[in-house]
Structures are given as C-alpha cells and as structure tokens.
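With one protein chain removed, the remaining protein chains of the complex are shown where they sit.
Each chain gets a letter, A, B and C, in the order it is written, and its residues are counted from 1.
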C-alpha cells in the first residue's frame, strides 16, 4: 500500500535545544507518520535545518493548522515550508546544445522528472524539432537586434504565460541580468560545464585543456547575480588525459553535464535542498 | 568550546508512530543537547534505527537513568546502546602483507584511528619489524604443525590477555572457524580484496584478471560464519584495463584496500554502523 | 584541414621482435600518415595487438595492396582488419525500458552515435511511440505463443532485411539461443544491469539489495553463448546505501546503464576494441 497523502516539511530556524522534540511532538499530535527525517545544524551560523517526509494515513492533513502549530513552537525566525509530494511546474531555457534538453525530455516523457515541462524557450530555433517530438510548446525568442533588457523582457513575457515554479537552464548560453534573476529568487537552476569554481566563465573546456587538468566536471547550481557563483547543488567529474583535445573534452563532458543536471533537478523537485547562504544543505 | 561529555546513542526497535518524538523527549528531559541525529526505517523488516550524538553541557550524564527512561518509552524489542565518544581497544591480525597494517599503524601513531592498538598477531613473523617501529606488542603464532583448532586456540589465548572490543583482520589470510567467529559476534572486521560478491574466495585478483573486468575493488565487512558473506561496511573501486596483469591488479588494489579498511574502521569505531540482518545501516 | 581518407587498421598476431617496425615500414611505404598508434602484447598468450589510425593525404588508399603487403610481412596467423572511419549500420533490440534506447536515439538524432540505426526490434510494443518520434522503423515481434526458436526465427527474418553490422541489446530482456548468437559472432553488444561478474542472471538490483552492497554498477559486453559471460567492454559504478530500496537502485542504475552502453558503443564503432579470448583489449 502506498503512503497516503505524503508531504515534505522543510524547517529552518536558529538552533536551540529540543527542536527535534518540539517538531516531532507537533507532527505526532497532527497524526503525521514520519517516513524519513533529516536534521542538520550549521556549526558556523548556528542555524537548524530539518526535512521530514510524512504521511497521514487516517485523515486528511489540515495544512494551516499544522503550520500554525509548528510556528508557535519554533523560534521567531523559523521558516516553514510544507509541500505535497507532487510534480513541479517548470520551463526549460536552452540555446543550441541538445544533450541536457534531450535527456530531460526523455525523462519527462516517462514521468521520471518529478516535473511538468510547460514550455521550452530558446534564443535559437535549433532545438525546435527536438522539442516538437515531445509535444511541448517551443518559444523561439531570438536575441538578435535586441538589447539584453529587451530580450529578457520578451522571455519574461513568455514565462508569465506559464507561471512556472522553477526555470531550468539546460545549456542556456546567455548571461542573465540581476533584474531577471531577482524575479525568480532561488528558482533558477543552471548547469555549468566545469567543476566550479575552476574555470568560471566562457569556454571552460578550452580553459581545462589549456591548463592540462586530468579531471573535468560539471556543476549544477542555483543562479544568483554573480556569474557561476550561486549555491552548488550537485557536481561530478570524469577522467581525461593528454589525448583529449578541447573538443574531445566538450564531447565527453556532455554526459556528465546531463547526469549532474538531472540529479540536481531530482533533488530540487523532491524538496530535498535547503539554501543556506551561498551553500546548500541536501537531504 | 568543545562539546562536553559527548555520547553516541544507538537505538533499534520495531517501528511505530512517534518514536522520534518519544526518544527526543527523553533526551530533552535528561539535558541532552542533540548534535547529530539520523533515523532509518527498514521498509522490509519495519525495523527502526536511530543514531544520536549528544552532549550534556550543564551536568554529568546519568547513563543508567537515561537508558531506563528510554527503554520504558520504547517497544519491548528495543536495543539501546549508549557509548561515550572515545577510542576503542582493538587487536589487529595480519599475515605477510604490509599495506593495510602500515596504513593503520601510521594513523594510530598520530591518533587518527579512533582506536588503541593493543597488539598485532600474525601467523608469520614477516611484519614483526614494521610493528616494532611503533612500539606495539607483536605475537607471532605460526600455524605450522598445528590443526586449525590448535592454532586458533593459541590466538584466542593471546587475545584474552588484551580483551579487545574489536578484531581487525588486516589481510589475515586464514579462514576462521565458526567457533572462533562466535566468540566475537559483530566484532571482527575484515578487508576482502575484491568488490564483493564478485570473486569470493581465493585469489580474487587472479579471478578478476581472468574475467577481464574493467574495474576492481575492495570490501570491508563484518565476519560471520560464511566466508566473505558478512554485512558489508564499505566498498570502493578503481579502474583497470587490459594492460594490467593479475600482479599489477594486486599492486593497484593495495591502495584501495587500505583506504576502504580505514574508512570502515572509522565508521565502526565512531559507532556509526548498525547491523541489520546481513546488511548494515550507516549514519 | 580534416584528415583525408582516415582509416583504422587492426592487426593481431603471434608476437615476435620487430613487428612494429615491419608494420610501420609498410604503412610508410604506402603513404600512410600515422595519426594514432597503440600496441599491446598479451603476456600470457604472447599475442600482439596493434591499432593504427592513419590518413593518406596525397593519394587514394589502395586497400588490397596495403593488406597484402601487411600480410606478407606478418606471421601466418595474423588477422588484419582495415576499416574506413565511417558510421556502422546497426539494429537495436529492446523490450520495455526506455532509458538506454532513449539515450541512443538522442545521440543518433544528432549524429553522435558513430552509427546508423536501421531499425528497432522489440518483443513488446511499449517503445513504439518513442521510436516513432525519431522516424526509425519499429518491428514489434511478440514472443507470446511462440517457442524461443520461432520467436528468434521471426527476429532473424527482420534482421535479414537490414543486414546490420552490429546488434545492440538495449535492455532486451530475452535470453538468446546459441544458434542466434552464432549468427552474429562478436557482433552483439549487451548492457547488463550489474557490475559483472557480481549478480549474474535475473533481477540483479534485487540481488544487490539483498546482499547489502554499497556500490552498484553496469556492464557492457559482447554476447556469447554463456549468459552474461562474454568479453567485457565497459563498466561503471555508482554509490548506494541502506536507504536505497531495490527499486531505488534500479532507478539510480538507469543512468549508469545508459552511459556505460553509450561508451561501449563508441569504443566498438570506432574500431577500438579487440576481442582477446574472453577479454577485450581497448585502445
């Protein structure tokens, strides 16, 4: 029998003695059966993080009551997020490269993405035929003959149609303005084709080739105003050697990029990620 | 300021609603400040596991009182283990190979092992000079001209002097009898030079070479009566290719063996490992 | 400027002194410019393997003349394979799972597979819509109400239309008869969802779960008559832990399966793999 009405509870607040006890007491009193529970205290900031998966087998969950009960038992700075376990609504932004988008589309087609892709937006029309195969709206919004602000304005207008919970940058090769980023705080996820913070910026594979590294990688992260500097969600690496040209590295890197992005999306869409300053805590 | 009087609490029992609440309530009432907390419910056996690191900042811990309070609030089958965070006492058994023993000795010399090595026992005297460098008693107990039982009897006699909490088999190339294993239930840790369950038994590198695998590994596990079949604690692998002879594989494997064993020992000696049937749950 | 008329030369023969000299002399005399060269001598069988990528910049290659010159300078048992660098023709066999097939199709759609997919054959019609998106013939050949021989007869009949150089088993969940395998010697590539030789046979993820391993993997191999026993081409692994159910392992394993299969196909289709008894030598 599957768990009835499963939810994820995310709490963060200043640490103090007895928090787990207080929270689990409230959950117990509201008939919640804990399926999984994880806690973490940041030793520097003394901030407490707790993620709880629970089900309510006998009755429907009274979400506002639970939330109020929690807040009244927690420190004043507490942030409480309560989500039913269901797919997120997303829009994917891409440019010309197909590998991350293709991987996402296959997962979506078989309901393995924990998300509904509402649309794909691109500044090129290269990927239109791929997206069309999967019956998803494709918006070609060229950046040509537009200022950065004009182009982003057009993208925002398209996004407003869909009102997505998350934007996924699947090799979207445009730098975003602070204004754009500010519209979607902690809701934009990017895949960068290097093992950050190595090789920030353009052409990381060329940089890696020139440096002669023996390992290359990819990094999925939240986007904030500083290029390639947002909180890191997931990273992975592969071995390379002197026989790899910069182009060979880019080819080999595609597989690690797409897998790292997919893993990060799974973590985010299952509400497993806390943003803690410029870092993440992931359960 | 370091945490005062840190302890690890390990609880396992039949799962039921409210366990985390009940346990953290008792801890709260006994002045315990939870530093880290992890729970797990085995979906098949419906067994609950919880490991808690806590400190008691204001007063000395009344261990028996805490234990009794926990037991009276838990299901009848509950197992409660309460340990202060301190080094374990161990004896190492080895044969001729030096790499695992050498690695353990260096860690021990710099107090990185979470353990006190009371003695090293070997069925050869090859490693005596290495052990002597570190000022640890070395017992050479040859198996020659002895039955398996006679040899083990002599080993047990030596062990009785030291009364260790754990036996570490650091490439001890003798098969243990059920009687010997039964004397140290869940207290013997072995490193096997393959990625179990591949290549059980003798000469795993030769087996790996003959099979033409592209990856080899090592496995640290608890020893039970079935050869190479005890609960797995830690595994890791390295890449090999057609240029590796069986001997090259064995050489390359030494590094993964010693690191896997060291990681497993750290996990066990920090009381992070639960044995769950023939598996482990590790926090 | 790209290399003109690039070829791959694969030679294997009994080892003797001077082979590299003899072979490179012939290549030099035929105007071949060596781009990459790799040799290997199997220390057990004393067999020599050499793979050479070369171009002929000034003139067209006289393949028969080069082959004859090589054979007349090599030991009598020499096998010489000379292939232009071009896509292989393949047929993919699958059952119900989409992840390996989907990954192959995306690569094929962007000409990253080093192969032309002539058709997909399946014993279920589950994957027909996915294959249709990419405009590739799909043959649904059910095994229901057929003996194994009847079913394979129908598959062979379909294959004869396409005359592929390689068959790719992309999670094809049927055991092949020796007669079928014998029709395509060293031309069938399978992905097995375990780190072989661990967990041979059915339900490897369930086996892995039951054994409590900390690492799972996937293996791409040539198919011979013994189930899961053919020469291994590529393997990779991922970490798991006690929180993974058998189903979680299967889900997590999909990504490693598809990447391992893709890597193996690239190696085979670029003529990088020698079969050496039941092993491979890969350059």
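One rule holds in what follows: contacts are C-beta pairs under 8 Å (C-beta built on N, C-alpha and C of every residue); 3 or more make two chains touch, one makes a residue touch a chain.
The shown structure was predicted, so the numbers you read here are calculated from the model rather than taken from an experiment.
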{"item": "Identified contact with the non-displayed chain, of A:102, A:164 or A:231", "value": "A:231"}
{"item": "Positions on chain A where the hidden chain makes contact", "value": "40, 42-43, 195-199, 211-215, 217, 231-237, 241-243, 245, 276, 278-282"}
{"item": "Contact set of chain C toward the excluded chain (per top definition)", "value": "17-18, 20-21, 24-25, 27-28, 33-39, 41, 239"}
{"item": "Chain B residues that touch the omitted chain in the full complex", "value": "36, 98-99, 102-103, 106, 109-110, 112, 130, 133-134, 243, 251, 255, 259, 262"}
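Here, only the chains that are shown with their structure count from here on.
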{"item": "Most widely separated chain from chain C, with each centre as the mean of CA atoms", "value": "B"}
{"item": "Distance between chain centroids, defined by C-alpha means - chain B, chain C (Å)", "value": "41"}
{"item": "Centre distance in Å when chain A and chain B are each reduced to the mean of their C-alpha atoms", "value": "37"}
{"item": "Residues of chain C engaged with two or more neighbouring chains", "value": "243"}
